[in-house]
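Omission of a single protein chain aside, the complex is shown with its protein chains in their original locations.
Entry: chain A
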Amino acid sequence: PHSPSPCILADSREISSGPEVISCLRAVHGLRVQICSLGTSDYMVSSRLAVDRLLQSELQSPGNRNKLSQRLQRLRSVFERICVIVETDRVRPGETSRLFQRTQYYDGVLSALVQAGIRILFSSCQEETAALLKDLALLEHRKDAAIQVPTEPEGHQRELLNFYLSIPSLSYGAALNLCHSFSSITAVANSSVPALAAGARLSRPQAEELHRFLHHDFDLQLLPQPLPKGKS
């Protein structure tokens, strides 16, 4: 079943941190927004494009450097394309708008993002962020990369999805595509790299990594000792 309008996946944390983004996407732009625990990124607007929403103040404070860097590295290991939307901080009621003091550190972060090939958009508020997400989704839709599989699997499909989601380096979108394109895990496990790339809509290196994982020979010695508990 192909969806008429593009679908956007939103991370469940965004319900509290970006409620107006989500309601705008639905009410103003009429998009399907599926809330799920994406974990790595705030939004997925297509099978390959992850979008992270960052507040300008987060890019301003050197204290965030490590957190930001780890987050973006993780995104880069899972997604082919990354975009960050830098959103102006909201002025709280009773607070006068603080002047944005541009620092050398901030310019350094922007330069590093440019250098890393991460696309950057600037937004002045949550409503504008929603409009940008819609534009990105439509653009990816035109490029035939839109998320067009059912985003709410049930029953056995749900269990399969949970299995695929536990595979490192696989995004939520790729896991959904695996559920949709292959009849079983065995079918996935017996697929060639090109078949995995086509079925899960992965890039060649990503498909190679998945293939390696499925064929990886388990070595008990490489399991961290002592064994971590309850991490299923």
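Note that a residue touches a chain if its C-beta (ideal position, glycine included) is under 8 Å from a C-beta of that chain, and two chains touch if they have at least 3 such contacts; residues count from 1.
In the analysis below, contacts and distances are computed from a predicted model.
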item: Undepicted complex member, UniProt protein name, chosen from "Mediator of RNA polymerase II transcription subunit 17", "Extracellular globin", "FAP24 protein" or "tRNA (adenine(58)-N(1))-methyltransferase catalytic subunit TRMT61A"; value: "FAP24 protein"
item: Contacts of chain A with the absent chain, listed as residue ranges; value: 65, 68-69, 72-74, 76-77, 102, 104, 107-116, 118-122, 128, 131, 135-136, 139, 156, 159-160, 162-163, 166-168, 184-186, 189-190, 212-220, 222-224, 228, 231-232
